[in-house]
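Only a single protein chain was left out; the remaining protein chains are all shown in position.
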Amino acid sequence: MVSILKRGLAIIILLVIGYWLAQGLSGVPFGQDKMLVGQYYLNHVKQQTGAVNAVTAVVVNYRGFDTLGEVTVLFIASTGVGALLWGKNRKRTARTEGSVVLTTGTRLLVPFVILFGAYIFIHGHLTPGGGFPGGATIATAFLLLYMAFTMYEIPYKAFEKTEGIVGMGYVVVGLIGLAIGGYFLFDWIWQTWGWGHNNIGRLFSGGFIPVIYTIIGIKVGTELSGIIDNMLKEEVKE
Amino acid sequence: MNCIACISYILVGVMILSAILAVEWRDLLAATVGMAAVSLFASILFFMLQAPDVAMTEAAIGAALSGAVFIFAIKRTQRFESEEEERPGWWVRW
Amino acid sequence: MNGQYASLLIAIPLLSAFFVPLIKGLGKRAIKSYVLMITAIQTGIAAWVFKEVYSTGKPIIVIAGGWKPPVGINLYIGYFAALFILIVAVVSFLMAVFNFKAVTIEPIDKYAMLFLLLMLGATGMIATGDIFNLFVFMEITAITAYALTAYNKTGEAAEASLKYMILGGIGSSFFLIGVALIYGATGTLNMAQIAQLAGHINPTVAQVGLALIIFGLAVEAELFPLNAWAPDAYQAAPHPVTAMFSAFVVKAGLYAMARVLYLMSSVGTWHNVLKLLVVMATLTVVVAEFSALRQRNVKRMIAYSSISQVGLIALAFALGTQAGVDAGVFQMVNHAIIKVLLFLGVGYVAVQLGGADIENFRGLGRKMPATAFGITIGAMAAVGVPLFNIFWSKLRIILATLQVGYTWAAFLVLAASVVEAVYYFRLVHAIWFEGEGERVGESVPLVIIMIALAILVIAIGIYPNYAWSISQKAGADIFNVAQYIKNVPLMGVGA
Partner (left out) sequence: MISVYYFGSIALVLIGLYGVLVKKNVLKMLIGLSIMETGVNLLLISIGYIYGRSAPILSEGIGPNQAVDPIPQALVLTAIVIGVATTAMALSVAIILYQRYGTLNVEEIRRLRG
């Protein structure tokens, strides 16, 4: 009985919150043009950043500072998971080997999945996608390996170092911008050097967007596979 | 009402249904699958709202990887919510 | 030097945190020394920024990517931010010294990264001038705090961390809904432009959005219904991290709250939100003080006292007057100093004597006289004895409260102060007049830090004018929104 009362109370509270939110939302009509800064981005994105995909330009270039923070958040998560599940002697404890279909399929697919991930993040400024889905795709390849083979382990020490180096790479790109253009995270490849100005819509354009997205892709891939690795290993008592 | 609107109504309905199931199912593995389904339907909705980037990211990260991480955590803890803590709610009984 | 170099405040901790995996083979001491070095560099940069801002009187606007706001993201380092970035850096430096004694649990390299990133997150939260960037830095701070709370890997630590995470998760979702509403109503995310447009938007949307954002930030700022995590996390976290939580993580949340609150001050329904906040803050003070009274664990007791004083700061900010905001900033500075002193002392006792229970504090005056002296000064100051620093800020907050006419709130806060005095004097009594004990060796650097902080407490207490004038400038920075809008070089998109 008590539990039903509690649920009823919770539902009433939630309905009140929902009504309140709906009231707030009714002042923000759906499907109307409410853009202010957004329109500026759409009007100037091609000349100012060289990217065709406006979302990518906003993520990496106009609001690159957010993305730096976001990469940091993921780094914190991977570090934190590593710190919390830390152990001196940790091994995988899976016992069931994957089925024939899974193992054969994995052997066949892993290189292509990684290649596809790389394709997604390199073409981030032209097509939908970018560093985050690309990196997640790469992590999925390692996830497949983990599921198919009981003994498989990623070289996690190398991965950790890669994570660190690539993260430093991002900050260093930003600092080069500070040195060349006078602003942190300044797009020096596009705005100072002017590379790829007559190439808009093809691969070699977009200033430092492909560079940063490659960095993000590698970083996200290694971090997510590091998280998977940490979650799957348990402390073994000899 | 044209057909695109019908699709969005159906998708939102199914999404809400799977969200309710994900919260109510006592088998945590099934609940995780329900959560991943919510993410997947949300990703289709993102696509219909003209956000392909977000749709891809949600499908890859929200549905696949976060579901996988949940499943690993369930593997290292327990699969079912324990008996005494849960009685069927008054609107979903089975 | 160019003001844009202030972006090093963000870049240096990030770069050095990413560098840690490469040196993790060098051993624990090397990593701790590395953290000490980085925090020292950060302190240097922060001191330069502080000097620059206070000598020229102009805020430093860091423009990321060369995109003028509101197109790009800007950092706004005005009087307030310069002061608090310096406090963040100095506290981190002191706690990096304390790390040598207090943190022994593996893996140190991960601890070092999280430590640096906690500093980074708080710095970013204080400096940013973009509301979504605020969310990102809030999440950086929060996720680092979750990880550091659970770092000891005991059951209690995990429990505290989980509580924090659940509340924090709800809070951040609500914050994001609030941001979505405000974005939908104004079409921009830049704080200055939001302030510019705030008068024109639909008041219902503004009220709901503002309330959601305040609700989300209240988790970080430890206001009453949402602060269940705080005492647990303070108790379970490693000792240096506890001091950092109390000294600047909660301050960053409070500042963000005050900033967003005053940005929206031209909204018609603004005063309703203020009234709600006054009630929440007063309840925080009262509930926390009465909970502190029955604690046996000294660390937890001081945690409750910290929460109550944070409630006092929130009360000052919620008054909506210049005097209130100034007093709140003054209290923030004083509170940061004494809580570092107290948590450092208590943490050091817990390290040396194995636990922070009140039993360990009996006879502390004979066992560890210097630490006992530091704790005593901190306790006296926290109660608000005249000639210690908190006295002045508490006085000013209560006067400001009376000015606005919230007599009941002032009365409740005064009553809570009496309760506070009871448990602090119980602690001091236990330290000096109970129990026996042998002398235990005390570490020289920590004693120097404690004495220095104690001297600072007394110096501000005897001569408050200098600190008060700095706080007044910083308070004006928050309160005077028109000046804030003028300072940010908006490039005139849309409006």
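Note that the chains are named A, B and C in the order they appear, and that numbering of residues resets to 1 at the start of each chain.
Rule of thumb we're sticking to: contacts are C-beta pairs under 8 Å (C-beta built on N, C-alpha and C of every residue); 3 or more make two chains touch, one makes a residue touch a chain.
All of these numbers come straight from a predicted model, not from anything done at the bench.
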Displayed partners of the chain not shown (whole complex): A, B, C
Which of C:102, C:136 or C:277 contacts the chain that the document leaves out: C:136
For the full complex, which residue in C:56, C:104 or C:154 touches the chain that was left out? C:154
By the contact criterion defined above, which parts of chain B meet the unshown chain? Give residue numbers in ascending order. 5, 8-9, 12, 15-16, 19-20, 22-23, 28, 31-32, 35, 38-39, 42, 45-46, 49-54, 57-58, 61-62, 65-66, 69-70, 72-74, 76-78, 81-82, 85-86
Touch list for chain A against the chain that is not drawn: 6-7, 10-11, 13-15, 17-18, 21-22, 25-26, 28, 30-35, 37-39, 41-43, 45-46, 52-55, 57-59, 63, 66-67, 69-70, 73-74, 76-78, 80-81, 84-85, 126-128, 130, 132, 201, 220, 227, 230-231
Extract the touching residues of chain C with respect to the undisplayed chain. 132, 136, 139, 143, 146-147, 150, 153-156, 158-162, 165-166, 168-170, 172-173, 176-177, 179-180, 183-184, 189, 231-232, 235-236, 291, 294-295, 300
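Operating definition for what follows: only the chains that are shown with their structure count from here on.
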So that we know how the chains sit together, what is the shape of their touch graph: line, ring, star, complete or other? line
Could you work out which chain's C-alpha centre is the most distant one from the centre of chain C? B
Chain B and chain C have mean C-alpha positions lying a whole-number Å distance apart equal to 37
If you average the Cα atoms of chain A and of chain B to get two centres, how far apart are those centres in Å? 21
For chain A versus chain C, what separation do you get between their C-alpha means, in angstrom? 30
Among the residues of chain A, which ones contact at least 2 other chains? none
Considering chain B alone, which of its residues make contact with at least two other chains? none
So in the complex, the part of chain B that touches chain A is made up of which residues? 51-57, 59-61, 64-65, 68-69, 72-73, 76, 87, 89-90
Along chain C, where are the residues that touch chain A in the complex? 2, 4-5, 7, 10-11, 14-15, 17-22, 24, 62-67, 70-73, 106-107, 110-111, 113-114, 117, 120, 124, 130, 132-133, 136-137, 139-140, 143-144, 146-147, 150-151, 153, 177, 181, 184-190, 201-202, 204-205, 207-209, 212, 493-495
In their shared complex, chain C is touched by residues of chain A numbered 20-21, 23-28, 34-41, 61-66, 68-70, 72-73, 75-77, 79-80, 82-84, 86, 160-161, 163-165, 167-168, 171-172, 174-175, 177-178, 181-187, 191
